[in-house]
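Incomplete set of chains, arranged as in the complex.
A, B, C and D label the chains in the order they appear, each numbered from 1.
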Amino acid sequence: GSSSTETTAATMDDARDVTLILGAYSTPQEAFKVIIPAFQKQWKEKTGQTVNFQESYEASGTQARAIAGGFEADIAALSLEADIDTIQKAGLITTDWRTKPHGGMITDSVAALGTREGNPKHIKDWEDLAKPGIGVLYPNPKTSGGAQWDVNAIYGSGLKISEEKGKKDPAYAADLLKRIQKNVKALDKSGRASMTTFENGTGDVVVTYENELIGRNLEGQHYNIVVPNYTILIENPAAVVDKNADKHGVRKVADAFVEFLWSAEAQKAFAEKGFRSVDPTVAKQYEAQYKTPAGLYDIKYLGGWDQVRKDLYQDGALWDQILAGK
Amino acid sequence: MRRLSISITYLVFLVLLIIPLGKIFTSAVSTGGSGFWHALSTPEALHAFLVSGLIVGTVTVVNTLFGVLLAVLLVRETRISRRIRQFLNSVVDLPFAVSPIIGGLMIVLLMGPHTALGTFFEAHGLKIVFAMPGMILATLFVTFPLMVREVMPVLQEVGTQQEEAAYTLGAGSWLTFWRVTWPAIRWGVLYGVVLTIARALGEFGAVLVVSGNIINKTQSATTLVYQQVENFNFVAANSIALVLAAFSIVVLLLLEWAKKRKEVC
Amino acid sequence: MQIEVRNLTKQFGQFSAVENVNFEIQEGKLIGLLGPSGGGKTTILRMLAGLETPTCGDILFQGSKVNHLPPQERGIGFVFQNYALFKHMTVFDNIAFGLTVQKKSKREIHNRVLELIELIGLQGLHDRYPHQLSGGQRQRVAFARALAPSPQLLLLDEPFAAIDAKVRKELRTWLREMISRVGVTSIFVTHDQEEAVEVADEIMIINKGRLEQKGTPWQVYKEPQTPFVAGFLGESNLLSDTAQLVGFESVLQKRLAKTRVLIRPESIEVGREHEISNLAAATKGIVKSVQFRGTLWQVEVEVGEHRLIAHRSLEKETLLTGEKVAVLIHSLHLFQNDESLFLENELKRANTRAI
Amino acid sequence: MVVKNSWLKRSVQSTVLVYFLLLIVVPIVGVYVQGLSGGWAKFVESITQPIAWDAVYRTIKLALIATVINTAVGTLIAWVLVRYKFPGRRLLNSLVDLPFALPTAVGGLMILLLLGPQSWLGSFLKGYDIEIVYQPTAIVIAMIFVTFPFVIRTIQPLLEELDPTEEEASFTLGASRSGTFWRVIFPAMRSGVVGGAMLAFSRALAEFGAVVLVAGNIPGKTLTASVQIYGNVESANSTGAAAVSVLLLTLSFVVLWSVNLLTAGRDAR
């Protein structure tokens, strides 16, 4: 049936209980497990109101499409800007979410390589992934935000390497991606699924969020985390889905929750699970957890998300060409 | 020959069904019974079972009713031309052949919030997609052929004579159905019910597309299994899978037992 | 109930299963529908029951048209060829079905069913399921079930077809008694002329969808209106050349071509001269074979160019093959075009009168 | 039969037909409409796209393999379950439907657990450089698992119905056991075998849950049509998804239609 919140008006903001619907991508689930109770407690103390949560964790692309297609999430926490843009284009986000602190990003990470314990195949850099006999894993960029970061990282690094050698050469970058793609064992639907496949014993190396690898190691695995010299800075946004929040009459608490994500408490929780904090003080505290390579670049190096989509992911763009074996 | 065939049969069952089930079992209890119980008693798991139960209940009732009626129509209604019946007959099986993903997609496309139907229903306070009605619809679609397919051959086999006898004894169509047709097809219907329960319980693709997979709301036991796998909670995944499998087995065995009892009398 | 059928016709596609059949049945009569397989007997019965819609023609019960009444409103009982008992009901429930439908009280149903069970002699078996009964027992249950709601018309489609000969004989006597005791108008289908003759008040002979003849068994035997009927009832000798039939010369010689003559074996007396009742009316023949036929000798005898089959009592002396015998043809049937004629031996008659 | 057509009966019948129309026919027509919504040219382009075409081709090929295996094994099992009395028969008989009852995702999971690189068999085979999961083999296994009951369940009733005296007649006419099987029994089962195989085939074509977990989903290598469709759905290309579905659906429909004609021919006998 339909939830009781759906038909309530905005004036009900102060009613006893409210329900927030969170649509998130697949990797921050563990962090939210800590953050949500903290927020509930804080909100209760502040307003006396109980906040219930309904959460959904899907691959970032899937989640964005679901929200755009009618899944009435109040808050979207996705892997990448482009997916928030999808929701915005559907007319559900009406305010400029980028004006929020840190440009709307709640966490950072980098694209990293996870190898089996002891790095038996001696994987150091992207070129190693293209070597014969290496099994590579990353998810499917059609559904997964993580995968787009991974592919961006490979492609961007290709550009960087060629730049280093003389000139920024998209052809070289495309070729690198193509050679690595040849070694891919399985294209899963989300970053999480890809990690699961790796954990189940397939492949020699998984390309994924650095936080995902750190998180697994914190849970007792012993993966070697390799951060190549050139890799991309991952920035994960969160935003209130205005239309839905207004419809459900939870605007205030939704805003408060997103705001809370930048609090030191929440940022620490993220960092505990392996993310790089967007809050410099917290980041400093957890510095030891990460290695920041000299060649780190961000999405702007590739011309921003709009450009990336055009170059790589549009129908018939580079990604499709590579799959088609052209 | 006999021995060999029986051995092969056992082997196939062993490899295809029993060993995998055993594996699920051992994985489910790999951290001891408490891990198993814990996995099942989390609020998400309980809610997911509730969702699955609701879907299964509704779908079974609706499909049984309409499935039986359609089967009767297709077999007995000779006034409908043979060609039309043959055509409907082939259409009945199509949900088997349609990828569940597409089944789900069609529901989203036809009844999503941005469609005329979706808006209409929403205006009347009924959300379809990313809510229970959509999941039920998707499951109805996927399981529809089961009942029809079970009942049709039985109806064909019992023939019309007993029914004719009932008419000549003064019974009308309704009474004839309940007193004569129904007892003849009830085992077929029961079997159809079992299959529908089983399939509805296990449906994944279609539900995935229409549910939004909202924890504690639209997450079904099956999608929860999938999510638990993704979250590296193999014990939890296997525990839930084991419950689903065990439930199905129990239902199947109950049916077999009931049949046996019936044969004895 | 009095039944009337007018121009009844049933077509399946192009094929006429029943064609333009007319008859009337008086209340309380037991009618045998007799005819070869595929003749249309079942189809007629099913139309009477309302299980099949006539292509054209009318069916009248007590003078009023019932064409468009569904079976459940016609007040008939139907005993199906393979009984069509309700498999999942006990004997009791099977018989009670029609009464339950009529919403009779429990008590009433109970009494009536037990009474019927006694009538059919299946006391103590009321808890059995059909598959636990023998063929004859099933037949009786089907009969009782059809009788229970006291129908006005009882239709029986080959009630004995699936039962072995011995039991069959018993059952048909039983059925005959039962029906006359209940007094319900009944029509029963059979392939078996012996059965029809034995059981029915009147028989109707159906062939290729048409009603060939209707009458009491004796009428139909004595005065068959078509060669088909004559041939269908009992074994017969069929001749087209009628020379050498002593005692029938005057009539047979007048007749021209296309005459068919039918002589029943029981109308032919064969024997040594001293045995023959009326030697003057007899001719001579030679015994070709003698076979034991259970209750009589079947003698094949050559008379001129004809070979005739005749019956002879077991109590008489056995004839020998090759023996010269006297052959007396008591009577024969003559068919020409649409006419049929029953002829007695002229010489015999003359002779008898002479005595 | 002369039956009065009461309004009740008629309205029940109409309700059933309308329900059937809404639940089954409308969505299926919807797939066609959606698939062709971009025009014929777009439709042709969608299905002739190398990745899509390759996925469809692979799916058909693997589904065929799975069907052939299942038909052979299923026929044998149906035979054993009907003809032989042996301990455990009833249990096995009720387990036949289990693959139907298990969530398909669980089916995929079981294959992963049993045959994956960490499993006993997986690591053993790895020693010989044989991989199963994320290979076409795994897809075939998943398809076999999911379609296991079909052939068995369609043949069983036919075998039960088969008159044993037909076999005896064949013996008395001098035919050996195998001769009798191929000439007398098999023809009687044929419609069931074909019917079951066709159902299994169309179900295998459409399978998603089990396949997506074990296939690897690499375009050009292990991507199957239903996963490809899922990708399209998830990347908001529902027209492309529907186009591929139209192709599969039409194929299935043709297959099912011919099964029906076949069984109708049998019933006519």
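By definition in this document, a contact is a pair of C-beta atoms (placed from the backbone, for glycine too) under 8 Å apart; a residue touches a chain by one contact, two chains touch by 3 or more.
Predicted model, so just to flag it, every value in this text is computed and none were measured.
Asker: Work out the full complex's chain counts from this file and present them as a formula in the displayed labels.
Answerer: Overall formula of the complex, using the displayed labels: A x1, B x1, C x2, D x1.
In this text, only the chains that are shown with their structure count from here on.
Asker: Round to the nearest whole Å and give the separation of the Cα centres of chain A and chain C.
Answerer: That gives a centre separation of 92 Å.
Asker: Centroid from C-alpha atoms only, then distance chain B to chain C, rounded to Å. What do you get?
Answerer: 56
Asker: Among the residues of chain C, which are close enough to touch at least two other chains?
Answerer: 50-51, 70-71 - these are the residues of chain C that touch more than one other chain.
Asker: Tell me, which parts of chain A touch chain B in their complex?
Answerer: Residues of chain A touching chain B: 1-3, 6-7, 21, 23, 26, 29, 54-58, 66, 69-72, 190, 192-193, 195-196, 199, 216, 219.
Asker: Which of the residues in chain B end up touching chain A in this complex?
Answerer: Going by the criterion above, the answer is residues 108, 112-114, 118, 125-127, 129-132, 212-217, 219, 227, 229-232.
Asker: Give the list of chain D residues in touch with chain A in this complex.
Answerer: Contacts found on chain D: 49-51, 112, 116-118, 122, 133-134, 212, 215-220, 222-223, 230-232, 234-237.
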